[in-house]
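Here is subunit A:
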Amino acid sequence: MSSRQAILDAIRRATGARGPELVPPGPPPEAAEYRHALARDRVDVFVRRLEELGVYVHRLEAADGLVAVVARLCEGRRTYVEPALQKLREALAEVGVPVVGWEDLAEAEVGVTGADYAVAESGTLVLLARPDRPRSGSLLPPVHVAVVGEDRVLADLFDLVEHLRGTSGTVVLASGPSRSADIEMSLAVGVHGPGVVHVVLLPGQEGAAGPAK
Partner candidate 1 sequence: MELRPARVALFVTCLVDQFAPEVAACTLRVLKRVGLRPAVPEGQTCCGQPLLNDGFPRQAAAVARRFLRTFEPFDAIVTPSGSCASTVREFYPQLLAGSPEHAQAEAVAGRMYELSEFLVRVLGVEEVGARFPHRVAFHPSCHQLRALRAADCTRTLLRRVEGLELVDLHHPEACCGFGGVFSVKFPEVSEAMLHDKVEDVRRTAAEVLASADLGCLLHLRAGLRRRGEPVRCLHVAEVLAAP
Partner candidate 2 sequence: MTPTAAAFRDRSARAVQDPALREAIRRVTGHLGGRRAQVTAELPHFDTLRERAKHIKQHTLAHLDRYLEQLEHQVRARGGHVHWARDAEEAAACVVRICQQGQAKRVAKSKSMVTEEVELNRALEEAGMEVVETDLGEFVVQISGDRPSHLIAPIIHKRREEVAELFSRHLGTPPDAPVPVLTAAARAHLRQTFLRADVGITGANFLVAETGTVVLVENEGNARMVTSLPRIYVAVAGIEKVIPRLSDLAVFLPLLVRSATGQRLSAYVSLLSGPRGPAEQDGPDGFHLVLVDNGRTGVLADPQLREALECVRCSACLNVCPVYERAGGHAYGSVYSGPIGAVVTPALTGGGGLLDLPFASTLCGACREVCPLRIDIPRMLVALRMRAQQAPQARWERGVAGLAAWVLCHPTAYRWASLVARGLQPVVRFLPIRPLRAWARGRELPRLSRRPFHRTVAR
């Protein structure tokens, strides 16, 4: 008998009795007031949570300031810009940012990516891996610059799982810089992932980040 069969048989022998019904998904009623306030102030909460996590937030009043802000953050350092931000990549190269390609990602000092969603409650960026949004762009360089539209900010995980329904690929939720407290509980950032995170928040509709396809 295969191990698979043996395990499934053992489970069936063990679980004669019926368990409770599966509770319906969605936020519990007890959370209504809390979530209402969260949804109302979601962009402000998002910014506050990011700052608490040590993330630098750049809130733009107009999308046309984007190139200047990101260029300043890159400060002449080797910068990888993910393919989803093709226009931004070209604009940065034009103003003299040393933009590097995929093959030089491991040496890049800054990684610029969009984000498909953000979660206000936990200061979280949500990135869906896909051909023009590779996983490593936000992971390998020591500095991560994420560009996200305010309209992509969701209140909490209940909202996020609703939006992720039907997503089939890999999703990463990133909240603040890479961190470890393994040595005597003293916080160290940038352990493996980026130690510095910038979030550039674009106003209104359809920022450079763009929605998930």
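Throughout what follows, contacts are C-beta pairs under 8 Å (C-beta built on N, C-alpha and C of every residue); 3 or more make two chains touch, one makes a residue touch a chain; residues count from 1.
Regarding selection, all candidates are chains of the complex that A comes from, given by their letters.
If you're wondering where the values come from, they're calculated on a predicted model, not measured in any experiment.
Going through 1 or 2, you find that the chain touching subunit A in this complex is 2. For subunit A in complex with candidate 2, the residues that touch the partner chain are 2-4, 6-8, 10-15, 17-23, 25-28, 30-31, 33-34, 49, 102, 106, 119, 121-124, 129-131, 134-136, 139, 156-158, 160-162, 164-165, 168-186, 188, 190-194.
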